[in-house]
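A single protein chain has been omitted from the complex, and every remaining protein chain is retained in its original position.
Each chain carries a letter (A and B) given by its place in the written order, and its residues are counted from 1.
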Amino acid sequence: MALINTRISVPTQAQANTLVEIKTLVSHPMESGYRIDYMGEMIPRNILTRFTCEYLGQPVIEAEFGPGIAANPFMAFNLLATTTGELVFTWTDQHGEVSTETRTLLVVDP
Amino acid sequence: MQRRSLIGYAAGSLLISLLPLSLSAAARQTLETVYGNAEFNTDRVTLKLPALAENGSSVPLSVSVDSPMTDVDHVSEIRLFAEKNPVPEIARYRLFAASGKASISTRIRLSDTQVITAVARMNDNSLWVARGKIVVTLAACIEPLL
Partner (left out) sequence: MRSHGLLLLAAVWLSASLSGHLGAAEPRSGYAFQSSDTQTLQDDDFQNPGMLWVDQGEVLFQTAAGGSGKACVDCHKDMQGVARSFPQRNPDTGQLMSLTQQIQHCRTTHQQATPIRYESTPALALSAYIGYQSTGLPFAPVPASLAIELERGEAYYYQRKGQLNLGCQHCHEDSVGEMLRGDKISQGHGNGYPIYRLEWQSAGSLHRRLRSCDIGVRAQPHQLGSQTYTEVELFLRQRAGSLPLEVPAVRR
């Protein structure tokens, strides 16, 4: 199931060798597989299973999600800004479908 | 009455896990399955979650580890466990020196009042742990899903 919507928070610019906080919020039901619908049937599991963020081609975080991650998953994490470069965000769901977003992090000298 | 007002007071406040919480049998089993008989150290991991969750569907959680995050000394992995959830492992995060800081915030789903365990593994394979107890209350007017 492709992501309907993603919100990504990246600062407009960062100083070299400083910490940057990245936040993501994505639209996904993260159906746990334990809910019962109005007919009494269990709704099948449908979750995002993996998330990675790469900066300058290297991972800064690799996450694996279980059904215990809340719907419309939010995540905040950090990276060390070094030089201006691309951030690549990749989400994979349990069916193997991949969604990608990219952003540019502008890094300036202090 | 007293307990109620205490919970009320704590509700919404963040509980930093310095409390020595004992492991339930379920938690013990989960950790044993994942980590075997490894030793757990304390004090470097900080787990923040509310003392009381209004709704178990979406509970804010943050975990951070005191680490310089250099090539030679960094957190390689943080795993979160909810002992009473049908699938105890909530998430697994792999980190790198490039992460800069071992600090993650997210929102989790909890089935019941329980203890959450965060385990951090360092690049030297040492394990560090923090725990937090959270009370999960039930909503009243639960309607069938559309």
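Odds and ends about this structure:
Note that in this section contacts are C-beta pairs under 8 Å (C-beta built on N, C-alpha and C of every residue); 3 or more make two chains touch, one makes a residue touch a chain.
Worth saying up front: this structure is predicted, and the values here are computed from it rather than measured.
Interface note for the absent chain: among A:46, A:72 or A:90, the touching residue is A:72. In the full complex, chain B touches the omitted chain through residues 1-2, 11-13, 50, 52-55, 57-60, 137-144, 146.
Although one chain is not displayed, its contacts with chain A can still be listed: residues 4-5, 7, 9, 23, 25-27, 29-30, 70-72, 74.
The rule we apply is simple: only the chains that are shown with their structure count from here on.
Mean C-alpha position of chain A lies 20 Å from that of chain B.
Contact residues of chain A toward chain B in the complex are 19-20, 30, 32, 34-38, 43, 55, 58-71, 73-80.
Contact residues on chain B toward chain A in their complex (touch as defined above): 57-59, 62, 69, 80, 82, 85-101, 103-111, 144-146.
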